[in-house]
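Of the protein chains in this complex, all but one are displayed in their positions.
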């Protein structure tokens, strides 16, 4: 418990959707009705005629998105601790054909418009020796657990437009961010200036399914080729599509995220009550907190699992809640801490 | 019906295995017990301590295997109509970093030892201008429906060893080939000299799951890095593993393949009875047959779907049977042809 | 003698131009006056406002040109024995990021419009599984010594336009082709529909200098970035430029090519007089001839060097004349053959 939202199982309703899709013959490679349904649900959720591609992992979604927006000789500006930088084994470099990731800093893993503009200003298409930025990538929720408000995204998008850059959002925890920001999917994406979104479902209840959502046609012509070439076009495509459809159907995705966020807020309270400092804003379903060794030990003894934060100094740990986090788990953590 | 084995649904037992895996928290990225179980079953089936990596598609399996065996400046010798050449959108070139595919001909999409040796003999590591072969890739079942006997594979492997080449087998239909050749998995792979096998499950009853099996350590050190970098390392890895475990458990995989092969033999009989010529040996679950336009039309009207063969001239079509092909479907085809 | 036009030295006038450029300080990376002069001479020769990039080798010119015209997931249609296929160590695959070379056949290494059209017709942008052609590459002079007439190029360009493909010409021996076809540079390039030309100088008297010439802006925006990234942007750029300027100045390039072609015609006569069959049209400065072993031995004993043809069967050899080939060398060959 608490190690990651990807240690949770799939939500029964999503598995049920998968099971329902397992009937009879279906055209392969996405020409089936489940795929049409998943795409329709995404377009409805985003209130626009976006292009959609389904893939099984967030790394694939991010790398394909960046490769569609950036030539091999280009560069992507992103935060120093972004998932695409530190946790994807070089997938962005692989998919783009060797584009550079240009790193900027910012509090709680957020990029600020000023930092973005300063970094972009260092390069020029006329100077071939230096980097050639084409895109910006932000994580929503950030790797430190913070959420960009729509206005913050719009400010970054403004810099992007002024500098001729496309804006990618790694929305591995898009649903959690949405619940935190209490806005519509459109407001958090294309209305704020996002060109391509990696829309995550896996961490929030799917088995292995993510959608790349292209707004205004960005990357949409190239991406089907890139996906096929990467081995990410499923032959039995209905099984990806059924997950996404089941995830969106009836607003399940938002319910699950709301639960995860609520549990994180509870857990943060428990940690703070025990005297632990929370390091970043607990905007969504992740908590970063500094614990005494005895506290960490007591939690672990009570069955909690959690990783040290890579960037917040000694004694700082990350806790993640998911759709499957229970009150009992929170209670067990509280009990362990009060005993410590 | 008959369009492809990837239009079939997943076998219920495999979906059941998936459902059973959907219990509680599990370590991510392959550290779970289902993964250990899938690997153990593969090692048992192959009677050797092979390295195993699970991925969701055959294209990913093939491209990763070739990338582990061939440097970017290397080349892979394969058949002119191999799946990796004509149907993977350039995935081998992408994953290898631009290695060349060197194409040879051979009957029923099989490579002969003589053709392989002649092609390999055209190049030399000392002549940097020309291609630099590092690997050979064969398809089992071939794209024309033929099956390599173990002795045929061993003969190719002999050329490979003499020429310093590694041998990859695209076993998208490995189970069907095994049933055709009536030999053990070991006899059709490492005992015959195969270094890396793409072990297919998707076409034979899984949802989306393939195993890369490395014998004698070939590629095993590099491949985990390549898989991660390609976005093919699943976070909720248990769902890939459960499919493979369910596929192997109790010999289900061989039962399903036996069924598909038997249905293909039946359908071939039906076609021949109607006067259609079968073009290649019907070794496994694919049939290539030349039909009169009226016959093709009648079959289509009866609900059959089938693609023209790309290489066998006008009027030649491919029919594929799967684990889900029914006697009723065969009967319907027979009826349509006799009425035509 | 006769082994290749790249075993010849540089022409003294080109070395003199280099020496003249070696005066004082000059801006680096192409901002010097010699570069401006070379570009102006090329624009004058081609009678159009083409974009120009200088590089030291033909392989670099070809690979950069193709990379500017083809995305990593694209393909280039070319002749089976084109230099870019068999003699560039995979440079086109490297520079394009893994694009495929699709091979067609044709007499004397020429692509015919029908063969080109048939190959292009096999693929569709809508079918992501198959290859995605973006460009066609032809060699002028071909690898078998033949020259495309402007009308032949225009016919190929017509197919390219109809199929949405760009046309690249590997003009490693462009000057020799021009002298053979007795037309203007414009007629042999952009007026016939060539989009990007690799304009060779090295084989015809330079030390190491080639120009990539982009017509109608094709690839011109991308190529400076690709060249820099490939390490082909010279810091002391004047030394590339001086070669090209010296090569073009006063029509030296055409004089040198005329000489080479004339010597090849003479040598072909000598070979034919000795009973040797010339296999392909001797359009420019290369001869392919079938020799008796005694003839080959006698020529070698007289100091001639020549390679077997890779594609014309046993006893077939290639002879190349250059700007530096002398009457004495031809006479020595004649003498050796008549003694044999």
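Of note:
We just call them A, B and C in the order they show up, numbering each chain from 1.
We take it that a contact is a pair of C-beta atoms (placed from the backbone, for glycine too) under 8 Å apart; a residue touches a chain by one contact, two chains touch by 3 or more.
The model shown is predicted, which means the values in this text are computed figures rather than measured ones.
Only one of C:89, C:133, C:150 or C:246 touches the absent chain when the whole complex is considered: C:89. Here the missing chain is touched by one residue of B:7, B:22, B:35 or B:132, and it is B:132. Contact with the chain not shown here comes from a single listed residue; of A:46, A:73 or A:215, that residue is A:73.
Residues of chain B that touch the chain left out of the display are 71-73, 97-98, 128-129, 132, 222, 224-229, 233.
Think of the hidden chain as still there; on chain A it touches residues 72-73, 75, 86-90, 93-94, 96-101, 128-132.
Taking the complete complex into account, residues 1, 3-4, 6-10, 12, 15, 18-19, 22-28, 55-64, 88-91, 94-95, 202-203, 207-208, 225, 228-236, 239-240, 324 of chain C touch the chain not shown.
Here, only the chains that are shown with their structure count from here on.
Looking at contacts between chains, the pair that accounts for the most C-beta pairs is A-B.
Measuring from the averaged C-alpha position of chain B to that of chain C gives a distance of 42 Å.
Chain A and chain C have CA centres that are 50 Å apart. In chain C, the residues touching two or more other chains are 72-73, 97-98, 128-129, 132.
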